Each structure stands twice: as C-alpha cells, then as structure tokens.
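Here it is: the structure, laid out below.
Here the complex is missing a single protein chain, while all its other protein chains stay put.
== subunit A ==
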Amino acid sequence: MRALQASTSYGGVGVSSVVATPRLRPRPRRRRVILAQVEPSEKSVEMMRKFSEQYARKSGTYFCVDKGVTSVVIKGLADHKDTLGAPLCPCRHYDDKPAEVGQGFWNCPCVPMRERKECHCMLFLTPDNDFSGKDQTISLEDIRETTSNM
C-alpha cells in the first residue's frame, strides 16, 4: 500500500516497530457515498423484487420505462420490510409507522392499488399510463446498477 510506504519512509529510523504490524485496511475501490440510512438487506430486496414481478403479472401492470424508479421503490419496500417487518409504501410520510403497519392500508400492495390499480410510487403502472414500459420483470443486476450511485 502506498500509504504504508509513506509511513515507513518517514524518518526511516525506529519507525519499523510502529509500522511493522499495522496494515492499513485495503480501501475498497468502490466509489460509493456513505448513506445516512443503511441499505436494505439483499434478502429483502430479492424478496420484494420477486413480489413486484409476480404482482405486476397478476395485476396486468407494468414497470416504469425508467427502471431506476422501479429499483428505488423496490429497495424502499425492502427497507421497510427490514425495519418494520412489512413493506410499507415508501412514497408516503407517516406519523406512526408501526401503527400504519398494523392498520395495513399502506402495506404493499396498498388498498388503492388493490382496488383501483393506483400506484403513486410508479411501481405498478397500467398500460395506458404515460410512464408505463413493457416489462413485468426486473433483474437484481438492474436494481444494483441503477441504485449503485445512491
């Protein structure tokens, strides 16, 4: 590691005892912003991805032309699944999230979606929607790629 060389060349004498053992943790080369919030677990993301594909097929709806939107919402659902135990709609603000989970109105698929196929998260879009694409599938790779810079 370059940093190690730098520290050993400093003074050159008697430093070896200091730097003999410490090895700098190899810095990951990923260029990621450290989020204030923790990323949802892979397992939850996979679960919500499968759920989204299945529900889109079942309801005859399609994902957004911009897969980034779909990916972010899937991750939002996964995040709520991890923290609250249920995939609460990520596109709303709640006074009391656990109470909302208990109540169930906004648990995905939410009541507006179940009753009227209205998804304001733009996750499930009816074919007549301007933003609707042609896909009812999205891969984990797509999700990773489109949210890698978040």
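Basically, a residue touches a chain if its C-beta (ideal position, glycine included) is under 8 Å from a C-beta of that chain, and two chains touch if they have at least 3 such contacts; residues count from 1.
Methods note: contacts and distances are computed from a predicted model.
Looking at the choices "Tubulin delta chain", "Response regulatory domain-containing protein", "Thioredoxin-like protein" or "NADH-ubiquinone oxidoreductase chain 6", the name in the UniProt record of the chain not drawn here is "Thioredoxin-like protein". By the touch definition given at the top, subunit A reaches the unshown chain through residues 2-3, 6-7, 9-10, 27, 31-37, 64-73, 75-77, 79, 90-93, 95, 120-123, 130-131, 146, 149-150.
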